[in-house]
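For this view, one protein chain was removed and the others were kept in their places.
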Amino acid sequence: MTDLPLIVENLSFKYRRRSELALDGVSFSLQPGQVMLIAGSSGCGKTTLMRCINGLIPNTYTGEMSGSIRMFGKSITEMEMAEISQTVGTVLQDPERQILGSYVLNEVAFGLESLGISREEIVPRAEKALQRLNILYLRDRETFGTSGGEKQKIALAGVLAMEPRILLLDEPLASLDPASAHEALDAFRQLADEGIAVMIVEHRVEDVLSIHPELVMYMDEGKCAYLGDSKGLMDVVDYHRIKLPATVVMERARKDPAPVFNPVVLPKEDKTPLIQFEDVHFSYNEDSPEVLKGINFEVHSGDVIAVLGHNGSGKTTMVKHALGLLKPTRGRVLIEGLDTRKTTVAQSAHTVGYVFQSPSQMLFAPTVKQELAFGPTNLGYSPEEIQKNIDWAIETVNLKSELDMPPLALSFGQQKRISIAAILAMRSRILMMDEPTAGQDYWNYQAFMDAILQMPGFDSIIFITHDVDLAVIYATRILLVYGGELVADGTPQEVLKDEKLLRSCRVLPTSLLKLNMEYLPRTGKFYRAETLAHLQS
Amino acid sequence: MLVTWHYRVRNGLMEKFDPRARWIFSLAFLFAVTMFWDARFLLFFFVLAFAWYFSSKAKWKETRRGWLLIGFILFMMIVVNTIITGGGAGGVVPKGGHLVWPAGLFLLGWKIPFDLTWERLWFAICQIMRISSISAIFLIIPYTMDPRQYGVTFRGLGLPDSFAYSMELAFRYVPTLARDFTTTFDAQRARGYEIERVKGNIFKQIVRVAPLIVPVTMNSIMMGEDITDAMDLRCFGQRPRTWLYQLNYHWQDYVLISLGIAMLLVGIFSLYVFHIGGFWVPAFFIH
Partner (left out) sequence: MQKKLWKFGTKEVVYAAIGAALYGILGLATNLLQLPSAGNVSIRPAIVIPMFFGVVFGPIVGFISGFLGNIISDLLSGYGLWFWWDLGNGLIGLISGLIFLRIVTYKSGKEIVLAEIFGVIGVVVGMALASISEMWVSGADIKTVIFGNFLPSAITDAIWGLILLPILMIAYAAVNKRSGR
């Protein structure tokens, strides 16, 4: 028993600057070839647990640690960083930040170079790691230009080149669309089958369950709340906090009261459509291929639109045209009847409020209040109007107490809400959001989307997503984008019923979609699993 | 914002050399040429520099921006300073000399106090030769050297691993940060921000860049924490580093380095032992 890959006993940790424990008495053990899933919402201690195992604690992050970690019979305290790194390989959350080499081969060789291994040995080992993930063809590419799914595999290859026997994956699916996520998961399972013990920290539980992890741990507030097989997990965890398969949610939701959800975006009589795309073509410059190839659609009051497509399908490029951030190379875009070529982005912002994916890319002001005043001031509102808008916006995202705080000091979830409020304060007619759920865990984004859809003040809401469930639950209309073309435009029921079409667009049907399709003849409309449970009874 | 390195494979002469040899040669050239004000010597450097420059096969279209800047600097330094206002011309040109317009210069009937001497005019020519030679040698480097080779080159020139790797990493993150910069710029434009419409005093104008520079900088600092973790997790700095790409000196590199050292030696001997190579005006030039 002593030479198991990993034995963690009664592990606790407190960061130097915090008063509460980040980890509180966690114990488990892992066998070779096993896949272990560690689930929990943000702040539950899963990242801290990983840092204890890969040596970043105590080498980089300091604090008080107790308990023990043993790897293959040896205590981690007796191991140097170089030895730990060759035993445990870690892939961090964002591959863009993990990839250190300009070229794929440099990136994969990085660890071996650091260990001072001879050049003659490095190249074959790096190539072997690439081969293992079937990406040897990327060897001489520049890392910057590769896709998200490829980046994930390149980062993984860089870790595998060091030949670890334990693999730690920190939210490996966070930046991937469902199709790439499933390819990545298959690769993880294959590595486990080759004898590596794989630990996956992830809140996209439903996706990970598809590769049947042998061991599942559910963490809450630094403690282990559940340890066992995946079947047991379904009964134990709070289905509001962790995303479970839709059938399970429906089963369990029967016992709870029905959810209340009243969206308030309603159709109005408009003379002109809010936005019109007329045969829009776009390419970044003359020599590069077209990113948009003849897009036609209109947005009207009352539309709640999900722009659905895989990463790289052109959906972000498309919505950037809806605000004039990009101008078509052929065709035109009209915002309330005005051609975006003849108006400024600032003018268009009166109609379209665009929330970017990452709040940290826009927050700058010393206080939340100043942050919220930025947009309306630019748009030329009077001081009284600005004050009124700020009050309304901060009330809406429920962060009034933070008005005098610096936005950069807030948590990620709060920052996300501030970034929405900053757009709300501009009082635009349309709210447009790029991947609104990115970087948030299930509980947070569900609550967040519910709140926005029930928020008065918008004529239309548009959101970009690769998550089918988001479109199923919230959209009244779906634009399916693939290869720079608008493949389908219609109600969720029309667009999502064609599974073959979805798969050909690299969009994967989910358990919730399947469940809804099953009940559609009786319901006539798509609902979330919790609601379905009560429509039945 | 589109970030493009100006480097291409051009199959020019200089690409046949080890980048370290090219750097040694370029620096030796810089130090050697600055020891001379004698046009006869400068002419040699001038010819050598432009022969070197044109051997690169870089196109005028590509290097135009750089030459425009150099042209502007030459103009300010030579036309405005040496010729028109004409101070001591760096203390190189002796006081006095032969006036170009001994009777004074008349423009529209006005006598203009303009005491340009033939010596200063000749000095201007020397300045042009000197500055343009140095510029040619250094301007061409980015067009002919792979930016990703800077790290290993400076490692090879004796810089510690950590410094050399820092250079390599900087080049790696330039496109990532350029993309982040564009995203932030777009995100703020979506909030009605218009950098081209700046009003108010200089303080207000400068503060106007905060919505761009603050998110980009803070985001990159947070990114840095992850990068540091990624490097620590892969044993950075634990052992002496192997560099995957190896640089090797060949015979042509030794020739180039020898040429550089020879230029330096000639310069030092001329200046300090034989006392030649200082400012000199050919007799025919003075009328």
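Lettered A and B in written order, each chain numbered from 1.
Note that contacts are C-beta pairs under 8 Å (C-beta built on N, C-alpha and C of every residue); 3 or more make two chains touch, one makes a residue touch a chain.
This structure is a prediction, so every number in the text was calculated from the model and none was measured.
Of the residues A:G25, A:P259, A:P366 or A:G483, I need the one that contacts the missing chain.
Touches the omitted chain: A:P366.
In the full complex, which of B:M76, B:I112 or B:A262 touches the chain missing from this view?
Here the residue in touch with the unshown chain is B:M76.
Just name the one of B:V209, B:A262 or B:I276 that touches the chain not displayed here.
B:V209
When the complex is taken as a whole, what residues of chain A touch the one chain not shown?
Chain A touches the missing chain through residues 15, 17, 60-62, 364, 366, 406-409, 411.
Quickly run down the residues of chain B that touch the omitted chain.
These residues touch the chain not displayed: 1, 3-6, 30, 34, 37, 62-66, 68-70, 72-73, 76-77, 80-81, 85, 87-92, 123, 126-127, 130-131, 134-135, 138-142, 147, 162-163, 165-174, 176-178, 181, 202-203, 206-207, 209-210, 212-214, 216-218, 220-225, 227-228, 231-232, 236-237.
In the analysis below, only the chains that are shown with their structure count from here on.
State, to the nearest whole Å, the distance from the C-alpha centre of chain A to the C-alpha centre of chain B.
44
So in the complex, the part of chain A that touches chain B is made up of which residues?
Where chain A meets chain B, its residues are 54-56, 59-60, 80-82, 85, 90, 92-94, 96-98, 100-103, 105-106, 109-119, 122-123, 143-144, 158-159, 162, 284-285, 320, 323, 325, 344-346, 349, 352-354, 356, 358, 360-364, 374-375, 377-379, 408, 422-423, 426.
Any idea which chain B residues touch chain A in the complex?
Counting only chain B, the residues touching chain A are 2, 148, 168-169, 171-172, 175-176, 180, 183-184, 186-194, 210-211, 214-216, 218-219, 222-223, 226-244, 246.
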